[in-house]
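Remarks on the structure that follows.
Apart from one protein chain that is not included, each protein chain of the complex appears where it belongs.
For chain A:
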Amino acid sequence: MIKAILIFNNHGKPRLSKFYEHFNEDIEQQIIRETFHLVSKRDENVCNFLEGGMLIGGSDYKLIYRHYATLYFVFCVDSSESELGILDLIQVFVETLDKCFENVCELDLIFHVDKVHHILAEMVMGGMVLETNMNEIITQVDLQNKMEKSELLLADKCSFA
């Protein structure tokens, strides 16, 4: 199970937070801060796994993260997930974002966090991995976006009429 998925930048500013277990907002912020603190002080070429983090987890949980340019993608998972599998999943996630936003950069995540959530929802559901096939994810996301567009068009027409 995945307990939380966090994206924050090199300064610890959250860009996306998805908790699959309830914490109140303060604790969530603390977790983000703590995770950032743990992750950011690590060198570039050390391993991508990290134990600890008092707030989230406990001994069964691990932080698995990847660092891309200005962003950290952090997954907090328990022992039922394969570590390397999750690393691959992060890769798939980022590649999907790249496809959907056409050369994704931090600004895309800043201004379209809702879209990022929708993409993530096609990959992970309630803390369990739903889909790992990038093409399938993109197809579903596109179809939903199309639907949204057609609805908006319709709404515009109505308002003009």
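Here is the rule we go by: a contact is a pair of C-beta atoms (placed from the backbone, for glycine too) under 8 Å apart; a residue touches a chain by one contact, two chains touch by 3 or more; residues count from 1.
Basically, contacts and distances are computed from a predicted model.
The listed options are "MICOS complex subunit MIC13", "AP-3 complex subunit delta-1", "Prolactin" or "Carboxypeptidase E", and the UniProt record of the chain not shown names that protein "AP-3 complex subunit delta-1". With the whole complex as reference, residues 1, 14, 16-18, 20, 22, 24-26, 28-29, 42-43, 45-52, 80, 82-85, 87-88, 110-114, 117-118, 121, 125-133, 136, 140, 143-144, 147-148, 151-152, 155 of chain A touch the missing chain.
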